[in-house]
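A single protein chain has been removed from this complex, and every other one stays in its place.
The chains carry the letters A, B and C, assigned in the order they are written, with residues numbered from 1 in each.
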């Protein structure tokens, strides 16, 4: 059977074709999801090069990961609309190429047919353009909600003859909430579920995914997706999961640069970072109840690497004209030998969705592979993708990336 | 005898005190040397914290390296003057603290007595304020020159009852020269020496050091210090040596950041770097025949890490008002998924001498330790200190630093 | 009589020496005041060049302004301590030169003797190290407070045989307060004063100064110093006054750069500014009730120059390690012909007190000169010095500066 066995690329229907993977996106018509759908189409058609895809480089490229042409995408969404509308805005802002969007029109239409109504988070209340069915669902009791969500995933699998489905949450940042006591273990969680308690939407999505047999990737900072109760569930149902909060830009650089100061014994006095962005993520983060969740994951990485000494600060501002083009400025004040005070500053101008989308594909392929290999629990080797990796450990990007390479090498060494 | 045996800290004179290390600086009253002398004094007296000293961190701090109070400094210099004069300029420019310089006045005077006349490089001709004895020496035949240089080192060892001397070249960048054919092997080199051929000063310093039994550290980009002939000599006399061109600022960041683009499969299109500095190093680099040597080592690190694709460029400008405060701006233009074009730029404002001086102490301690352990040849574990490490290998700073940590761990594991 | 008559440099005591000006600083041992005292000493002694002094350039230098050696400084302060203590901190942070401070020790001691206890603002409550006499004063009824403040100024004038006193407020930013109704006209103001109402300290300082016959310069954003009631008083007592909120760094650049976009018909989409500083001003601005006052004056200048279209934002963060070295980053996103989107960003690293101190001297000399010329009311020609000039008008720095030059030219033309 060889590698196809382990990677899930085995024929699933008696044909000679390898099986297909379903990628289910929570936040199915946001900027990231839109870039995933058109980007995957571009990759399949040879219109795009695999730039930005970590799994297409080094030893990872030699793993028997799911081929792009064997991936089918669907998802949950709470707003009305269709993908071509989201795409038009990204064309307008220079993220997606007009020609790619034109070429992918049919693909987008088929994708829209696979999108189902999601659940509202409290921070979504009052947004315009809500999908009435999503509003209806959000009013149901939580047990019923998770049954509906899981049902969507199972139908997606059945209708598309998928060998496996990976669920990836790429929705907006939720309102920050302290973890409920019931999130501490699975029994309490399910009891609260039956009792009709209030849950963050992220908890319900993650629970539904795992109950539907799908590995779960949390691309967002929403802590509700991975409390102890759900980690217990992942272990129980023997599924891999990973998160939280993808590291795409300023934080990536922070975790790559801070170790240099440590390696050179330079004393960081202050590290102040400012982020400006103008997309839906920026708009939602201008809401203080959501920003709280985000800043928690962005700031702690420096404390971890540099220790508690330096003064650190991080800000996020909504600057509409920038749309998806995140612009961040970081200022590092540090001291060297003889008390000399020096500084490093950097300006990062990155296209958030174009940075995020390939990582979604990378993580989906890695979660698929891990499941095929029978691995379960937090995917430690994906720590380099996240601001708050589930499995903890150092935030030093280079060490984290070393663990990913080692994982790949280990699997390559194990293959015949 | 235990660790003291291996580290050269053994009593050398029957007392219970560990032995002493001599640090012989070529370029003995330049900015770096001045910072080394006052900085070492500050460390001994508890006036300075060991910020910027790599060997005082992590596993390196647990190696039995030579204590700061067991290090004596001397050196070769081609200009007239005394150390307090060099220090006054550094106080003026905010590098050295006036109080440290006042406190170290006696130490500086004793150091001046240990400084001997060096050799001029062709690029030095015509500089004002040359030491007449250095001019006289520079007119001698090369065999005579190396004898005089080696004699200085030997007398330094004898007069100060030193267990070992490490020679570290921190002089100005020499005029760029193609390697002579005679530099290809030791026999040809010595033949040319006897025949009175013309040599770069750096070759003669390195030859003299090794012949005097001293490990040699080349902190400069001067390629003359480590041609095949001298590498052969280091092996022959069983001494460790390392270089070239210390990585203190902009290049350090380049080699820490470039791997991030590789790890994330982002395609670097262009990387342009500009360096401005106003110290003697800046002035001498405004001389095109010296700049050539420097730019060669600064630019190739990117090609090594990123491959040949990107357009790269690096410039150095002499901006007198900056004195020792190197200011560099780098601009990185890169492409991500979906063809999105993004940029990263950074501004580095560092005090060159304050960044360099602790690394000189680190390398002297490491060379001393390597010699004590009986190691010889290029010190592969010091690659993270250099723009062009003698032992080659990756320029990725994080991997290089990993090799240094591994070296330390290995030695710690070997100790009882 | 000639110019000496008009400039107040006339002999005031029968001697041939021109008369003396008193400069009374509210916030007498803050960073700015400390730099004013030592800086004035350095100018008198020829230890400093008049760099940063606007009144020493162009046509202003030809006006018969008060000579530096005819200026005596005193002031009000709420904290205990002496000037040499404040100076030591500024030496530590590289603002003041140690040698200047040593040379000026006697001058500083004499200055300390001229400092009197000031009034607390509500934002000062709870600060450590308060002067007990200032606390006592702050508990008095407001009518009594202004009598005491005015008495201090009058005694300063008498004891030092001063021809005129100019009061300049360089204290911390006060808590933001809506203007009281009683501030709307002088009669109501004085009625409230007699009724024992609560006033911002800045209102009481300004009232006391004008009642003591002293022109008043408000260097701070404290709006309490110039409500309609006090403007009416200045007219009534025929004294010049000016303010508010000196334009020293980031805002200066904003008001110099924004007109370029207007002149070139470029459409500014967003202008986001971030300020970091670590001195007492920064610490007090980290207090939200004070920051409010500051941000109001910093942000409105762009709206004035660019119109209401652009998104603008400005932030201030307290970053202790920077001390007096304000570091600001501004990002300007703009659109040109063909819809092209471009950006300008700048980083300003300035020493706040060294930028402010010479402007205090400039404004004191200009207020003195205006009073000598019999001018009263808001000094329109000083608009270029302020973020919120009392006399209103454009915020375009170049136009404001043109008004200052024109004022000087007019006076020069009027002189014989």
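Miscellaneous remarks
In this text, contacts are C-beta pairs under 8 Å (C-beta built on N, C-alpha and C of every residue); 3 or more make two chains touch, one makes a residue touch a chain.
Here the structure is a predicted model, which means the values were calculated and not measured.
Considering C:18, C:39, C:200 or C:273, the position touching the chain not shown turns out to be C:39 (whole complex).
The chain not shown here is touched by just one of A:291, A:321 or A:347, and that residue is A:347.
Contact with the undisplayed chain is limited, among B:148, B:190 or B:317, to B:317.
Within the full complex, the residue among C:125, C:141, C:187 or C:342 touching the omitted chain is C:342.
Across the interface with the omitted chain, chain C contributes residues 35, 38-39, 42, 48, 50-54, 56-57, 94-97, 100, 252-253, 256-257, 259-260, 262-267, 335-340, 342-351, 354-355, 357-358, 384, 397-399, 401-402. Panel shows chain B; residues 269-270, 272, 274, 276, 311, 313, 315, 317, 319-322, 327, 329, 331, 333, 341, 343, 345, 347 of it touch the chain omitted from the view.
Within the entire complex, the positions of chain A that touch the omitted partner chain are 94, 98, 347.
What we mean here is this: only the chains that are shown with their structure count from here on.
If the chains shown are joined wherever they touch, the resulting network links each chain directly to all the rest.
Two copies of one chain, chain A and chain B, form a contact in which over half of the residue numbers belong to both partners.
One finds 51 Å separating the Cα centroids of chain A and chain C.
With centres set at the average Cα position, the gap from chain A to chain B is 45 Å.
Multi-chain contact residues of chain B (touching two or more other chains): 94, 347.
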